[in-house]
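Heads up, one of the protein chains got dropped from this complex, but the rest are sitting where they should.
Naming follows writing order (A and B), and every chain is counted from residue 1.
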Amino acid sequence: MACMTLMARNTDMRWRLPLVCLLWEVAMIVLFGVFVRFNPEADAAGWGIMKRQKNITSDSENDFYFRYPSFQDVHVMIFVGFGFLMTFLQRYGYGAVGFNFLLAAFGIQWALLMQGWFHTFENGKILIGVESLIGADFCVGSVCIAFGALLGKVSPVQLLIMTLFQVTLFSVNEYILLDLLHVKDAGGSMTIHTFGAYFGLTVTAILYRPNLDQNKEKQDSVYHSDLFAMIGTLFLWMYWPSFNSAISNHGDAQHRAAINTYCSLASCVLTTVAFSSMLQRKGKLNMVHIQNATLAGGVAVGTAAEMMLTPYGSLIVGFICGIVSTVGFVYFSPFLESRLNIQDTCGIHNLHAMPGLIGGIVGAITAAAATEEVYGKDGLIRAFDFTGDHSQRTTSVQGGFQAAGIAVSLGMALAGGAIVGGILKLPFFGDPMDENCFEDNVYWEVPGDEESGLYCMHDPNIKAVESP
Amino acid sequence: MACMTLMARNTDMRWRLPLVCLLWEVAMIVLFGVFVRFNPEADAAGWGIMKRQKNITSDSENDFYFRYPSFQDVHVMIFVGFGFLMTFLQRYGYGAVGFNFLLAAFGIQWALLMQGWFHTFENGKILIGVESLIGADFCVGSVCIAFGALLGKVSPVQLLIMTLFQVTLFSVNEYILLDLLHVKDAGGSMTIHTFGAYFGLTVTAILYRPNLDQNKEKQDSVYHSDLFAMIGTLFLWMYWPSFNSAISNHGDAQHRAAINTYCSLASCVLTTVAFSSMLQRKGKLNMVHIQNATLAGGVAVGTAAEMMLTPYGSLIVGFICGIVSTVGFVYFSPFLESRLNIQDTCGIHNLHAMPGLIGGIVGAITAAAATEEVYGKDGLIRAFDFTGDHSQRTTSVQGGFQAAGIAVSLGMALAGGAIVGGILKLPFFGDPMDENCFEDNVYWEVPGDEESGLYCMHDPNIKAVESP
Partner (left out) sequence: MACMTLMARNTDMRWRLPLVCLLWEVAMIVLFGVFVRFNPEADAAGWGIMKRQKNITSDSENDFYFRYPSFQDVHVMIFVGFGFLMTFLQRYGYGAVGFNFLLAAFGIQWALLMQGWFHTFENGKILIGVESLIGADFCVGSVCIAFGALLGKVSPVQLLIMTLFQVTLFSVNEYILLDLLHVKDAGGSMTIHTFGAYFGLTVTAILYRPNLDQNKEKQDSVYHSDLFAMIGTLFLWMYWPSFNSAISNHGDAQHRAAINTYCSLASCVLTTVAFSSMLQRKGKLNMVHIQNATLAGGVAVGTAAEMMLTPYGSLIVGFICGIVSTVGFVYFSPFLESRLNIQDTCGIHNLHAMPGLIGGIVGAITAAAATEEVYGKDGLIRAFDFTGDHSQRTTSVQGGFQAAGIAVSLGMALAGGAIVGGILKLPFFGDPMDENCFEDNVYWEVPGDEESGLYCMHDPNIKAVESP
């Protein structure tokens, strides 16, 4: 009973969570008021002027119609995809969907500002349009990935603080890659996946909980929670071609990025199933692999999908990543936990970190191998934006810069994760005690959760555990 | 046992439901046969003629490509969004999804006719296209909202009758607002949300059941039902930018409406979480708030989203609505039930009624504040359609008419709801007895539901209640 009171004192969010939410949001309103305006394509006066100036005769030339369907698919991936993918835990469904919802809703606002300052800042104003919305969703995607490693072990206040820092670092890293190094990374193998995953893994390593094993059973799924998770998996898998093509150049580049991603993902499913069966006792398939490793093919063509990777090149990348990711779940994850103290709840090392690195490498090779013969003279310039300061850059040099982008992303993630992990370790953010990890009733009103502190489980075969 | 027979007699739908369904549908076929034709953009002969007459060189100018992606998002909101949002009740999942499906499928047909007569009636024919489909879905959205107040307490026959009347009244109200008052309301803060919610609240007040408290427990959720409801919440939340931009002008207006809605919704999540935590015992979050109040920001920019509300204006609206809606769930709903006899199952007063009114007011203010400086001369005319009879209207006059639109919608809803509530009170529509409310097995074959009348619960902690 004394322990109950203690627990209640530690994790009671009553003032801390509202305070952070309201503070963050008021800051957003002030900053949006000062800085954010519509870009000409979304502006009542601006679109008319732009049409006259550029001799545009049809509204169908508005960027909205080129990108909005892809934006909506990406939006579904962030909120339903990542949210439901993480509902596999038997008693953490509210936290998975709900905290993902919270951090993403805050993150997209802060990302609009950060990315706006770096990319669309003109005359003291940030000009936003549909591409900004996609960019913000992408940025938040990297936070959702990091959340996957921390799932069940942190408080919502910690998540909001992490989001603030991670979005900031993401935007700096993205600026270095896209603007300073002039790297191509439309689907974010480096900026989103490599950065997000290694950031999250570093944070979780710093927040290491040595006694977490005692509630190992809560880290398992139940039958229904695995089906909820499959909703997340499938929406991620189906819409990934939209993700990788969303901000590519109009025309052939968007078209090609979607096809390459479609192929890579299809191939990845086959090798995931093969290795899941091969590595399990009695050849039975493991839902964790199907839920996660099938997506690795999308991650790994994030950089190269808009390039002339070709359909069979995509199949090969998917083939390899299904294997790497499944093997990772079986062999690497236990190793990371026991040797490196990395408690990676969702296995983001297998789904985002390794495939992200592969994606960066595939992108560097594909860029270095690009020729005028394949892309055409104009096509090559357009595909790699070899204009202005970069008009003399060759594809092999581009390949080198791509490789540098991987290293920068990795470095930023490790350094940033170490700092942010240290901040999150401060004792007043209300993180749960070890025995309450992976439990919704710490931060949520749960139906059937009584005054006694007993939990009303949704699976009758799992016994309730009383707080000591 | 006598009671069982009585109950069976009362709620047996065997002849009433098929009769109403077939009658309604035969009427639709006859009326469609007499009146409904394709508009030129969907007509095999018409599109060719239109292209020649208007010098259209590309099929991409067909309205289909400007609106179809938004239409599909709206379609998902109506059928999956509203349907699953209402599955939170532990024993009413079939009814929530299934009856919503039924009433929406009928409603869209009747709405195509009603809205067609008012808006696209030419030479004795209603000409329909993709914008008509969106309009029909919008209209049915208001019925889904009203259903939220009645959930679990009415028979499918009552719902079909209500749909017939409500769609009719909706179309009349919409005609008064859009055509007679020349009001702008692209996202339907007034026509859909204010009208739908107050209509539903009036109906539920008239159908008041004083003894409903006895099965209060059935009005609670269980763990899984809350996760199903989150599917509805998230699809509503994600696709709301499509909802508010679906029928705006091509180009900048659609673009702007999507951005404003995106911003408002993001902001709304933060204040919902803040107040949910602040107002609950021990600061624990309440899923009811997360499922509903997070959407209020979308409702409240329904009128103004296509105007130059600006991103920070949208953040402010979302900020306020998250608070109003959450506070509504905690304080207003119990008050409405105990003092005004309004038994509002889903809390539509908090999600649709109050935010709808706010949305109308925000729209009136935004319209009144519009200037040529911000919109440009042409932009202002285009945004508010100040042409023809309305070419002399000023923005401040427009603001006044917008405000009048709120009053008209409210009046129509209250009067219409009172009449329709009276009709639904007639004793032969098979509504359930108080003790069978919120129970799927009244109208559905439920697995494990035995001859005995006993119910096979999906949550083992809730005891079966035998009919007295």
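Methods note: contacts are C-beta pairs under 8 Å (C-beta built on N, C-alpha and C of every residue); 3 or more make two chains touch, one makes a residue touch a chain.
Because the structure is a prediction, the values reported are computed rather than measured.
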item	value
Contact partner of the left-out chain, one of A:Gln254, A:Asn350 or A:Ser409	A:Gln254
Of A:Leu234, A:Ala404 or A:Ile419, the residue in touch with the unshown chain	A:Leu234
From B:Asp43, B:Glu337, B:Asp385 or B:Glu435, residue that would touch the chain that is not displayed	B:Asp43
Residue ranges of chain A at the interface with the undisplayed chain	58, 60-61, 65-66, 69-70, 73, 90, 220-224, 226-227, 230-231, 234-235, 237-239, 241-242, 250-256, 258-259, 262-263, 265-267, 269-271, 273-275, 277-278, 280, 282-287, 290, 294, 308, 310-312, 315-316, 319, 374-376, 378-380, 382-383, 459-461
Chain B, residues in touch with the chain not shown (by the definition above)	8, 12-19, 21-22, 24-25, 28-29, 32-33, 36-38, 41-49, 58-60, 62-65, 68-69, 72, 75-76, 79-80, 83-84, 87, 93-94, 97-98, 101-102, 105-106, 108-109, 112, 128-130, 133, 156, 224, 228, 231, 441, 443-448, 456, 458, 460
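Assume only the chains that are shown with their structure count from here on.
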item	value
Rounded Å distance between chain A and chain B, as computed from the means of their C-alpha atoms	32
